[in-house]
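Before I ask anything, here is the structure I am working with.
What you see is the complex with one protein chain gone and the rest in place.
Chain naming follows the written order as A and B, and within any one chain the residues start at number 1.
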Amino acid sequence: MPDIAEYDDHMPEDHVPDRSKMHVTDKVAIQITNMNKWFGAFHVLKDINLTVNEGERIVVCGPSGSGKSTLIRCINRLEEHQEGTIIVDGTELSSDLKNIDKVRSEVGMLFQHFNLFPHLSVLENCTLAPIWVRKTPKKEAEEIAMHFLTKVKIPEQALKYPGQLSGGQQQRVAIARSLCMKPRVILFDEPTSALDPEMIKEVLDIMIELAEEGMTMLVVTHEMGFARQVANRVIFMDEGQIVEENEPEEFFNNPKSDRTKLFLSQILGH
Amino acid sequence: MAMADRTASGPTFRLSMLIYDSRYRSVTIQVFALMLFMLAVAWLLSNAASNLAALGKPLSFGYLSQPAGYDINQRLVEYTSQSSHARAALVGILNTLLVAVLGCITATFIGVTVGVLRLSDNWVVSRLMTVYIETIRNVPVLLWIVLTMAILIESLPAPNAFRGDDATASMLLNNSVAITNRGIYIPKPLFLDGSMPIIIVFFLSIVGIYFFGRWARTRQETTGAILPIFWIKLAIFVLPSVVVFYILGQPIALEYPELKGFNFRGGFQARNSLIALWLALSIYTGAFIAECVRAGIQAISHGQTEAAFALGMRPGRTMSLIVLPQALRVIIPPMISQYLNLTKNSSLAIAVGYMDITGTLGGITLNQTGREMESLMLLMACYLSISITVSVLMNWYNESIKMRER
Partner (left out) sequence: MSDFSYVRTEMLGEKNPPSGETGIIHWARVNLFSSIMNAVLTILAVVFLYLFLRGILPWMFKSSWTATSLRGCMEAIALTYGEGTSGACWAVIAERYNQLLFGFYPKYLYWRPILTLILLGVAIAPVLFDKLPRKMLIFSALFPFLAFWLIWGGSIWFPVSIILGFAIGYYASALLPAIIGSLGATIAAIILPIVWWLYAAGPFAGAINGIIPIGLEGVDSDQIGGFALSILIGITGISLSLPIGILLALGRQSPLFVVKTLCVGFIEFIRGVPLITLLFVASSLLNYFMPPGTNFDLVLRVMIMVTLFASAYMAEVIRGGLAALPKGQYEAAAALGMDYWQSTRLIIMPQALKISIPNIVSNFIGLFKDTTLVSIIGLLDPMGLSTAIRANQEWNGIVWELYAFVALMFFIVCFSMSRYSMYLERKLRTEH
């Protein structure tokens, strides 16, 4: 078996995840039942069943084209599912716009290419949604924004514009932007895939801290070090379906399916 | 023993350095280019001077104060056939500006509507808009102008048709608007005594809209509450003036066009040449503006809307706060070029008999006085000033909205 310790390359050296701080409750955050999705005639997600409790940190991995991004984009209705049910924090996702709005304000999302708003300053990026969606007064929104910008360790960049920041800084701003809406769940769509190794560490650092504070996280990533040290559950997807699901130690040391074994050997060979 | 020579601090100057040394080479080339240019200009000017002298018309602008001797039917200022050529040129410039401004406004409306509809997810609408854009853009504008004029002349009724008991055509809007093949006649507002307060109230309401906007924004910043700003601003624009109008006993009357003799008299008359030029230019330039708008909106990556949706923003807010500000940066510069094109295309007014600056100064004045050199110089100077002014404004705009990057 390949040496698992090699997965940990991009994890920050000075911040070892403290699992004793990460608790899973009994409350269900996300419930997906018999979900199927098609793009036209192409069956992209097959029979997905998934329950996510509050406090869980789930890593979803798999080869490209396996549908992992599509799966998490269905959770905040950036993609629509055709069969099955998705219930987020008690609200079922359907074409009812009120439900969609409710879910989106409880669920935050991080993108591979950050998607910061380039014509607004960092501070304005963070205060935009609280002002226009939650109708927060400007001063209060700015205080919240500075609080979270300090948390992601870049308060001095508040008045700069996204074009003036590095990739790692931009992704951290994106995290702060999501946190300003006080979400219950954060979805991560390959948050570090577009970053250099040094910047990956800065972002993973913040993600570890979020996990230690009890945030429910659903992370699509290739960072197996994060999966091993932080996740409480690893899901492997291939061809649109969940192939294997287990605790990280079991998943990495004793992969049961052949597909999982093949994938793990390819990942380590990177 | 001779002392070592220490006077030289660098190579001494030689003539071939003019060509090979990079310090002198560029100056040499520029001097040469300048000399070549001046020689060419001198040759052209001397030819011109001798040709003009031989024809007995040396360069002078005095002819501009001579009486013009021709009539201009569509005009914004006072003018008779006894007015000077300079006055005729003034009428021409105002006519050019009139059709350019009107054209730009309607072209923008048409262009933005068609551009947005072109991106609609309704298949029929999107294809129809594509057909419109492609058909209009691939046929010369002169053809559209002539065709529009022909449509107006052939399809609209003559003033005579409005006459009599068996009239085949009737006026619109309670007998106030007449659309004929000679032009469109609309009522003209007459500002009677006591109408001044209304004008004052109107200007005050515009000021009021500005201050309301500021107040609403401050209110949102302190309390977070959001008001329906657009509708309230619209109400402020319309209501106070209308209310004051009725309270004062309606002191603004309308002079209605009436059929007298062979034609309508009274009211405003927009000749068919103006209407044809305005319509054709708007429809033509609108197709190009539609493409600018479409390219601008498509240039904004889809990830921007996704990020906004993921934050819980509604589509309407996303469009106005995220997509449009970024799209406008891409849309506005080419759109200003299209406005300039429209202004330059308005010079085709001669084809339909509309007296713009090209028709007066570059047309009748030039032909009557034979002063080609002076008239064409003035004509080109007019258009150049418009173009340069707009270019400078656009550069200023581009600099001020530039996105800050590393």
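The criterion applied here is as follows: a residue touches a chain if its C-beta (ideal position, glycine included) is under 8 Å from a C-beta of that chain, and two chains touch if they have at least 3 such contacts.
Nothing here was measured: the structure is a model prediction, and the numbers come from that model.
Asker: Considering the whole complex, which of A:Glu79, A:Asp101 or A:Glu239 touches the chain not shown?
Answerer: Candidates A:Glu79, A:Asp101 or A:Glu239; residue touching the omitted chain: A:Glu239.
Asker: Which of these touches the unseen chain: A:Asn36, A:Thr91 or A:Ser121?
Answerer: Of the listed residues, the one touching the omitted chain is A:Asn36.
Asker: Among B:Val125, B:Ile199 or B:Val243, which residue is in touch with the absent chain?
Answerer: B:Val125
Asker: Pick from A:Thr33, A:Thr85, A:Ser193 or A:Ser257: which residue touches the chain that isn't shown?
Answerer: A:Ser257
Asker: So that we can see where the missing chain sits, which residues of chain B does it touch?
Answerer: With respect to the unshown chain, the touching residues of chain B are 19-20, 25-26, 28-34, 37, 44, 47-48, 50-52, 54, 120-125, 128, 134-135, 137-143, 146-147, 150, 154, 344-345, 347-348, 350-351, 358, 362, 366, 372-373, 376, 379-380, 383-384, 386-388, 391.
Asker: Applying the definition given at the start, please give the residues of chain A touching the unseen chain.
Answerer: The list for chain A reads 24, 36, 38, 40-41, 43, 46-47, 51, 82-83, 233, 238-239, 241-247, 250, 256-257.
Just so it is clear, only the chains that are shown with their structure count from here on.
Asker: Quick check: how many Å separate the C-alpha centres of chain A and chain B?
Answerer: Computed value for the inter-centroid distance: 51 Å.
Asker: Under the definition above, what is the set of chain B residues touching chain A in their complex?
Answerer: Of all residues in chain B, those touching chain A are 220-226, 301, 303-304, 306-314, 317, 321-322, 325-326, 329, 403-406.
Asker: Can you name the residues of chain A that touch chain B in the complex?
Answerer: Of all residues in chain A, those touching chain B are 76, 78, 101, 104-105, 107-109, 111, 113, 115-119, 128-129, 131-140, 160-161, 163-164, 174, 177-178, 181.
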